[in-house]
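Excluded from the complex is one protein chain; the other protein chains are retained at their positions.
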Amino acid sequence: MGQWLIDLYSSYESTLGYIGLNSLFALSVYATLCCGQLALGNAGFAAVGAYAAALVTMHAHGPFSLALFAGALAPAILSVPLGLPVLRLKGVFLAIATLGFGEVVRISLVNWDYVNGAQGIVAIPKLTSLWLIYLVLAAAIFVLYRLRGSKWGFALEAIREDEPAARTLGIATHRYKLAMLVLAAVLSGTAGALEAHFTFMVAPSGFTFLRAVDMLVFAVVGGTLTCFGPVLGAAFLTLLPELLREVSPLVGLEPGPLRLLANGLILLAIILFLPEGLASLPQRLVARREGGSG
Amino acid sequence: MSALLEVRGLARAFGGVHAVDRVSFFVEKGEVRGLIGPNGAGKTTVLNLVSGLIRPSAGSIVLEGRSIAALSPHRIAGLGVARTFQNIRLFPDLSALENVLVGEHLRRRPTLLSRLLLLPSAAAEDRRARAQAGFLLARVGLGGRSAIKARHLSYGEQRRVEIARALALDPRLLLLDEPTAGMNAVEAEEVASLVRRLAAEGHAVLLVEHNVRLVMDTCDAVTVLSFGQVIADGPPSAVAQDEGVVAAYLGRARP
Partner (left out) sequence: MGQQVLNGIFLGSIYALFALGYTLVFGVLDMLNLAHAAVFMLSAFVALTLVLRLHLGIAFALPLAVLSAALFGLILERVAFRPLRDRTDSNVAGLISSLAMATVFEAVALEVFGPNIARFPIGTLPDRQIAVLGGVVSVLKLGIIALALAIFLALTFLVRRTRLGRDLRAVAESPRAARIVGVDVDRVVAAAFAISSALGGAAGVLFALAFNAVSPDMGRSVELKGLSVIIVGGMGSMPGAVVAGFLLGVTEVFVVAYLGASWRDALSFAGLFVILVLRPRGLFGAASLREA
């Protein structure tokens, strides 16, 4: 009986862990999206955080708390020289520049012998527990939620809706955008560090631009109006493959393509019909019902 | 004694077009200066230059003895210059109250730490800021509409919210870009009397307007632009009879 429980737990632990980690990654994209910046370098930040933490644990034999701290700090430091020139760019140009940054990080790691290049660092001890992931997630949600209604929160909202107008109201927009980019780096770096000590290894192949795009998809599918949307999107899209795995023999498709197909169709449906994400569904349904009966 | 705002030889070209060409004028404290002229005369460009959204190609802009021509918009706002926009730039998904709250940005104390520590001082600061925003909205006659999203307000209401938002900066100089466009006579007169009250309280106002009669009734001095250049400058009565001004407006008769 005990063994059965242990087996059950370990098969779900990974999924539950990834719901938490993906929520953090999604929130890192949200951090810049909530002030209107489509910054997609978060796979790069995650890589820097993951590797920094792994190096502390494996090469410096430091305590886990130090590894996590390094995982948060290293990408934060890097995000400043990146952000200063790049946040001046608009829309898709910012997206492309930050995607490029992520790729440069990945390629540099592939070419760096000290970290074993493409093979990465393995046999990292499993120091991350589920409750730690969810503790960090709760802290992140708390901080982002408490921003609302404050001077800071309204400044972000204003920048998102009309940046030049915001500047004429005295908001130093570049400072806020940079601060949110640093926050994004801290969130994705910490998540990367946690992940490294959850999945035993880090390798450059885990931080391709597709990863950054996945994070964006979590946030968009969930909805970016509040900080809860990205968490909802991450949870939904992390659970989906598990569900699909059961369904795939029924539908007659391989699980891999089926997962991709489902992701693509869901994303398309959301952007076309529910652009404010799944989190806006309750509101929409209520409005439709009131409109219909009124 | 120097004026609050001194603009000298201001010029700005876009490609080969001289949108603003050697424009000079002053605005005194407590004065309402009108800036009028036919479409395309460069009036909005002048406001964009003074508020820092674009850089001049030549000339100087001096606010209370300090040159602001090279400053960024948020620094200029910090020095007490607030503006509204010709094509209304409210934040569409924020309510009227929230729009004005954004305008209070520079006047609000940072509460980040106390928010994260769940201290009551944060909530108190929020209440104070919201009350102030409510007061400003009431001042422009929109007290009852504070919770409505900006995109759902009428055109005239949106313009008034924009003015309230600009007032939230407690500005020394107010730049108004066609604040009565699209308003009926009653609303326009309300705005005009608001402007006169603001001037009486010591604000300086630079008013761009197409409603010539309103300008004549409200302004202490008027500058007329045509094709980027100043063609007349003086008290309303003198400007109204200036031949050059009449010629520039020929065919654009407005009551």
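Just so it is clear, A and B label the chains in written order, and each chain counts residues from 1 on its own.
Everything that follows uses one rule, which is that a contact is a pair of C-beta atoms (placed from the backbone, for glycine too) under 8 Å apart; a residue touches a chain by one contact, two chains touch by 3 or more.
The structure presented is a predicted model; accordingly, all values stated were derived computationally and were not measured.
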Out of A:Ile107, A:Val122 or A:Leu285, point to the residue that touches the absent chain in the complete complex. A:Ile107
Contacting the left-out chain: of A:Phe45, A:Trp152, A:Phe209 or A:Phe228, that is A:Phe209
Out of A:Val86, A:Leu181, A:Met215 or A:Leu232, which touches the unshown chain? A:Val86
Of A:Leu16, A:Leu38 or A:Leu281, which one is in contact with the hidden chain? A:Leu38
Candidate in contact with the missing chain, chosen from B:Gly59, B:Pro73 or B:Gly103: B:Pro73
Touch list for subunit A against the chain that is not drawn: 38, 85-86, 88-93, 95-97, 99-101, 103-104, 107-108, 110-111, 163-164, 167, 209, 213, 216-217, 220, 253-254, 256-258, 260-261, 263-265, 267-268, 271-272, 275
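The criterion applied here is as follows: only the chains that are shown with their structure count from here on.
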Rounded to a whole Å, what is the gap between the Cα centroids of subunit A and subunit B? 41
Flag every residue of subunit A that touches subunit B in the complex, lowest number first. 142-143, 146-147, 149-152, 154-155, 157-158, 161-162, 164-173
Residue ranges of subunit B in contact with subunit A within the complex: 51-53, 72-74, 76-78, 82-83, 85, 89, 91-94, 98, 101-103, 105-106, 108-112, 115-116, 122, 126, 129, 165, 168-169
